[in-house]
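For reference, the structure discussed in these notes is given below.
Of the protein chains in this complex, all but one are displayed in their positions.
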Amino acid sequence: MKYQSWISPVIVLVVWQAVASLGLVETRFFPAPSAIFAKFAEMVMTEQFWLDLRVSVVRLMVGFVIGAVPGAAVGLLMGLSSLAERMISPLISMLYPLPKIALLPLIMLIFGLSEASKYAIVAIGVFFIMAINTYGGVQNINKIYFDVAKNLKIPGWKVYLTVALPGALPGIFTGLRLATGVALILLVSAEFVGATEGLGFRIWWSWTVFWVEQMYVGLVIIALLGFTFASLVGLCERTFLPWRRGGGN
Amino acid sequence: MKYQSWISPVIVLVVWQAVASLGLVETRFFPAPSAIFAKFAEMVMTEQFWLDLRVSVVRLMVGFVIGAVPGAAVGLLMGLSSLAERMISPLISMLYPLPKIALLPLIMLIFGLSEASKYAIVAIGVFFIMAINTYGGVQNINKIYFDVAKNLKIPGWKVYLTVALPGALPGIFTGLRLATGVALILLVSAEFVGATEGLGFRIWWSWTVFWVEQMYVGLVIIALLGFTFASLVGLCERTFLPWRRGGGN
Amino acid sequence: MTSPTAAPKVSIRDVCRTFSVNRQVFHALADINLEIRAGEFLCLVGPSGCGKSTLLRMLGGLDQPSSGTVSVRVEDSRRPTSAIVFQQESVFPWLTVERNATYAVRMLGLWNGAESQRRVDYFLERCGLSKFRDFYPHQLSGGMKQRLSIVRAFSAHPELLLMDEPFAALDEQNKLLLQQEVERLWEDNKISVLFITHSLDEAILLGDRVAVMSAAPGRIKETIDIPFERPRNLLTLKSTPEFGQLYGRLWDLLGEEVMAARKDR
Amino acid sequence: MTSPTAAPKVSIRDVCRTFSVNRQVFHALADINLEIRAGEFLCLVGPSGCGKSTLLRMLGGLDQPSSGTVSVRVEDSRRPTSAIVFQQESVFPWLTVERNATYAVRMLGLWNGAESQRRVDYFLERCGLSKFRDFYPHQLSGGMKQRLSIVRAFSAHPELLLMDEPFAALDEQNKLLLQQEVERLWEDNKISVLFITHSLDEAILLGDRVAVMSAAPGRIKETIDIPFERPRNLLTLKSTPEFGQLYGRLWDLLGEEVMAARKDR
Partner (left out) sequence: QTVKVGLLMIGNPLVVGVEKGFFKEYGVDVEPVYFRSGAEQIPALSTGTVDVILSSATASLFNAIASGVDMKIVADYISLVPGTAPHGLLVREELMASGKVKTVADLKGRSIGVTAVGVYTHQAAVRILKSAGLTEKDVRLVNMPYPDMVAALANGAIDAANMTEPFVTQAREMGVARLLLNHTEAFPNLQLGVTIYGPRLATRDRDLGERFMRGLVKSMQYMRGVLTDPARTVEVAAIMQKSLPVKDPKMYERMSWQLTTDGQKVNLPSLQEQLDFYAAQKLIPKMPNLAAVTDTSFLERAHAR
């Protein structure tokens, strides 16, 4: 059954190839998949490519973890304590929509142009997504489970870990799915400023000098990374939520 | 109790003001809140300000609706049909992390620099968030409700509307909360390319001419809009989900 | 009052159902053979965890046997073939009592205005929910939610009514009222009923036959005909020696099973 | 066996509880006055929807009266003051049977290795769940989940045990076993028990006293002492005329209420 997950990307590629071959679209801006893959094949032979990939994946992972863990923690807190909710949620709804460009000077001030600044940009984006989705996840927990804990007078932090956290996991996983995507998007922005390597840098670079095929190779890699991370999240979900295999809540 | 939601932003402002007044931070790049509010007060008297605001809010709303409705619809579909899930979800996890810059040529090709192109950028971002969160919402529905419908052999589209949709509403509302933020972020990016008015344009432009206070006024408006939309979503949630007031699911 | 016709309403042949639990095979149902005749009221009793609900879900089209066949004869394709009163909470939290009650009828396109409304009102009244039309489920008590799911199933007007411990959360008086109601519904509409219960009194009071299941893996251990004339009255029945005998027989059958199940453990 | 001491374990004074439903005030409990003596086994019966669960939640610290006071005397602050067996499904879906069973003990820091394990194992065995230690709740039947929540509450070793229709989903034999079990637990540990049930047999079998509630808005209509010596046996009891009288009295009290509730509607 799993093969079906390849059908739709293949259909998209075939249609795109057809459209490009028939000249229905400017291949100068939208090169045919065949041309992209030719370029891809050429690039994977270079050392530069693997360097870019490694650098980006490391930035992604580090930024992701730095953002996701506190994000989930804050989301849980907001879900559990209505005081925390009332204190934090206005800040989140105000800061979250600020374009990351606005944060750049601040980030440069704090981290300079080191790797840390890239982690920070990714982490900030991931943080908000995780906080909001985890909060939603906690709210979605059947109140009876909190009642059990409250009745037994179980200390707050244990409730946090044994009821709110596992109960919010479905929401957390949806958050992770969104956050991996956002992390990739932000990485590309982060690598525009002050980077000298990385996939995002390469995409920008290719676009700036109008190496369209190379830019698309970069985008294809991003897409594949997105797919890989989403699959990983799915795998984790199936592994860590055995009680959900039967469905329901 | 509601007053508490103003405490934390006020604290942030006070700290920022103090830091700025004490000269601990470069006020040329991070002006004090008092300076920003002075500028704000000055700007709200101009016609330009209200024009920008109106233009942006319209773009936001239109793009939001265009993206959110199909996003939720696709998310519901994925949640209901595992075939749809297997076909659509790989596409989503591949396309979602693509930076919007990559879509610009495509969008310009299709929409030129009309308003439609701004709607499109906002809508695309909103679409993915809504699709993923709605999908998560459907998966979170207790299977018993689908069993009820299946046992009675209720036609698929009615199940879609009367079980999946209301059941996924908590997830949908979390999605809306995230999507309003993303819409604002994307609007700011969209309004830099080929725009001549709007909040995003004004922010970029203020930064370009180094009119820092005015840029911060723009950011403050974005933050306030974010807060307003989040509050609206919260209000809708309380209004349209009367059955959740008691909590639980 | 039983009017079994030639063709059975439900026939279950050699049905097994296994689940995989922690990579091991768990046998929930083994070798079930059972028929529900058209128009029959069949009660199913068995120790907790023996597979009664699993079997009922199969009849309701919600689960498939691992081997064997389950077939339910459809007579009127416009009516729902079956309607389940689930053991667990199953009313839609997003609908008020009234909308929940009318849900099946509306969704199946069987709503015909005043007549349908009258029917639903009648059932709501019988289940003691008339005063609570505009309540949402989270504002109801456990027993009220159970009654609401009964109303939903009754008003769906199914050919086969599948009830999974429907009166477990009700007080004695309400239970009595609803027992009469389900009997009336069954008699008036000539539907078939599968009724899972833990109360032997209830099984004897309501059933044409009572099927007794063994502990997991569930088997049909014995099927006992209930010889009493209808209308039956529990108090009168209880005073007859036949009732005592039947009760004793069922009790012993079940007792063996519970003991057997304990021995394994 | 009752050993009421001077200070009551629970005292409920002039308690009212109102809910707001569609902007109207709904009276769920009106003017409740009730005491549970230390070491007492109190059964609570009443028509479905009369407010029993609401009252129980107040004793468990999960709800506040709209007016009046509820106080539960705490003796040993290290043990949980109360443990509820909820009417609805309440076992944690993300924990296996075993982890659910030990949850309360672990979380309260009362786990002391072998001894605790022995206790939990014992209750699991008694509730027929030993074979299912590694199952997740979604792999259990309705009755099994209910038994699991009983194990969780029993092993928490509370001063006050609050049980809300705990045996409703159990077959007669399992019910009998667990009735004996709860009685044993109560006697051995001198705890107080509030036991909500719809079965008058059960109330008479287990209770020191039976409190009868009126239909909504719930009031305590009458409290009846159960004079039988313990250990009690249902079959023997049933053959005594006193049992019949008590049963009849409770039945009538409840019957009036159900009728009264119906009239309003």
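Each chain gets a letter, A, B, C and D, in the order it is written, and its residues are counted from 1.
In the analysis below, a contact is a pair of C-beta atoms (placed from the backbone, for glycine too) under 8 Å apart; a residue touches a chain by one contact, two chains touch by 3 or more.
Being a predicted model, the structure only gives us computed values, none of them experimental.
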{"item": "Options B:113, B:161 or B:235, residue touching the unrepresented chain", "value": "B:113"}
{"item": "Residue, one of B:40, B:96, B:205 or B:243, that touches the chain absent here", "value": "B:205"}
{"item": "Option touching the unshown chain, where A:128, A:146, A:173 or A:205 are the choices", "value": "A:205"}
{"item": "Contact with the hidden chain (one of A:11, A:83 or A:113)", "value": "A:113"}
{"item": "Chain not shown, touching residues in chain B", "value": "26, 28-29, 104-105, 108-109, 112-113, 192-196, 205, 207-211, 213-214"}
{"item": "Touching residues (missing chain, whole complex) on chain A", "value": "26, 28-29, 104-105, 108-109, 112-113, 192-196, 201, 204-205, 207-212"}
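Quick note on the criterion: only the chains that are shown with their structure count from here on.
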{"item": "Labels of chains that are neighbours to chain B and to chain D", "value": "A, C"}
{"item": "Between chain D and chain A, distance of the C-alpha-averaged centres to the nearest whole Å", "value": "48"}
{"item": "Distance from chain B to chain A - Cα centre to Cα centre, in angstrom", "value": "17"}
{"item": "Multi-chain contact residues (two or more partners), chain B", "value": "144, 246-249"}
{"item": "Junction residues of chain C, two or more chains touched", "value": "88-89, 139"}
{"item": "Category of the chain touch graph - line, ring, star, complete, other", "value": "ring"}
{"item": "Interchain pairs in contact, sorted by label", "value": "A-B, A-D, B-C, C-D"}
{"item": "Residue numbers on chain B that touch chain C, as the complex places them", "value": "144-145, 147-155, 158, 162-163, 166-167, 169, 241-249"}
{"item": "For the chain D and chain A complex, residues of the former touching the latter", "value": "57, 60-62, 80-84, 86, 88-90, 92-95, 103-104, 107-108, 136-139, 152, 156"}
{"item": "In the complex, chain A residues that touch chain B", "value": "1-2, 4-9, 12, 26, 29-30, 83, 86-102, 105-106, 109, 128-129, 132-133, 135-136, 139-144, 170-171, 173-174, 177-178, 180-185, 188-189, 200, 203, 207, 215, 219, 222-227, 229-231, 246-249"}
